[in-house]
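Here is the structure we will look at.
Just one protein chain is left out here, and the rest sit where they should.
Let's look at subunit A:
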Amino acid sequence: MQAEVEETLKRIQSHKGVMGTMVVNAEGIPIRTTLDNSTTVQYAGLLHQLTMKAKSTVRDIDPQNDLTFLRIRSKKHEIMVAPDKEYLLIVIQNPCE
């Protein structure tokens, strides 16, 4: 089972344009990361708050609804956040056009 997780994360990291992958838990603690510590901590802290906000926004508008995915496209790259009840999977990709 754990091997699957490893494999998944490795596969994600190996995709074209992916700069970094990280898994963050509900408290903002980075569990798994491919980037350096300071960056990870920064991303974890900021994105966690943002995801919470986004989730609460969606729920406020329609209580039956829920946040499934969050994508932030910036000039340099795209930050993709997949939220779960307890964990957050964050991937930073540089889409090559």
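FYI, contacts are C-beta pairs under 8 Å (C-beta built on N, C-alpha and C of every residue); 3 or more make two chains touch, one makes a residue touch a chain; residues count from 1.
Just so we're on the same page, contacts and distances are computed from a predicted model.
Asker: There's a gap in the complex where one chain should be. From "Myotubularin-related protein 9-like", "Dynein axonemal intermediate chain 2", "DELLA protein" or "Gem-associated protein 7", what does UniProt name that chain?
Answerer: Looking only at the record, the undisplayed chain corresponds to "Dynein axonemal intermediate chain 2".
Asker: Can you list where subunit A touches the absent chain?
Answerer: Here the touching residues of subunit A are 1-2, 4-5, 8-9, 11-12, 15-18, 23, 25, 27-29, 31-32, 41-42, 45-46, 68-69, 71, 73, 78, 80, 82, 84-87, 89, 91, 93, 95-97.
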